[in-house]
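The structure's right below; bear with me while I get my questions together.
For this depiction, one protein chain was excluded, whereas all remaining protein chains were kept in their positions.
Right, subunit A next:
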Amino acid sequence: MSIPEGSLLAAHDLHKAYGPTNALDGAAFSIHPGEVVAVMGPSGSGKSTLLHCLAGIVTPDSGTIMYNGHELSAMNDADRSALRRTDFGFVFQFGQLVPELSCLENVALPLRLNGTGRKQAESTALTWMQRLEVENVAKQRPGEVSGGQGQRVAVARSLVTGPRVLFADEPTGALDSLNGERVMELLTDAARSAGAAVVLVTHEARVAAYSDREVVVRDGKSRDMERVV
């Protein structure tokens, strides 16, 4: 097994099948603290499955995932859930905010799930919203804000617990290019300043340009790409 030296999160020889379809077929991956890695590939290539496996959302059929020296696939569901609450953050394509909570409550939610009191959670949440320039929609519900604002709220929610790894699955997929670029700027800046590693799943080269390194997934297999500057 080859786990790169100093990596925070690494996977080796991952296999995952959904029925007759092999989503992952020997994929490998590694990321270092503070690093931004883009996972690229065409639709259906297995990049989202790779992200879900790395985040402990989906259990691979075989292979190894090490996080900070611990074997992820050996953890039970409760431990993996606790890890996602404390060490991981998530941004999805459509934000996936809870529609009935206000934006501020959405951002504060991960903190509250960790046991932080409401006032303190919302105060911290507001700081992150200011950082992502969406404090003006704090009291509004997700349905009442624009797509770009909603996605920035989702980024704030993913960073509010100070995660060590941020998983972003097509975070700009539903936005126009201008909004998409702004979200990516804010996301990568905020992650870098917080020292969080970012696993960025995208199929857009201009989004991948915000990363330090690119990994291409095709037919369930991964390959590290040399960055051409």
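Note that contacts are C-beta pairs under 8 Å (C-beta built on N, C-alpha and C of every residue); 3 or more make two chains touch, one makes a residue touch a chain; residues count from 1.
In this section, contacts and distances are computed from a predicted model.
Colleague: Identify the UniProt protein name of the omitted chain, choosing among "Membrane protein", "ATP synthase subunit a", "Chaperone protein HscA homolog" or "Nitrate import permease protein NrtB".
Modeller: In UniProt, the chain that is not shown appears as "Membrane protein".
Colleague: Going by the contact rule already stated, which one of A:F29, A:F92, A:W128 or A:Y210 would touch the omitted chain in the full complex?
Modeller: Reading the full complex, the residue touching the unseen chain is A:F92.
Colleague: For the chain not shown, which residue from A:E71, A:E144 or A:D176 touches it across the whole complex?
Modeller: Per the contact definition at the top, the residue touching the missing chain is A:E144.
Colleague: Which candidate, A:G63, A:P110 or A:P171, sits in contact with the chain we can't see?
Modeller: That would be A:P110, which touches the missing chain.
Colleague: Contact with the hidden chain only, please: which subunit A residues?
Modeller: Touching the missing chain: residues 18, 43-44, 48-49, 52, 55, 57-58, 81-86, 88-90, 92, 96, 98-102, 105, 109-110, 112-113, 118, 141, 143-144, 157-158.
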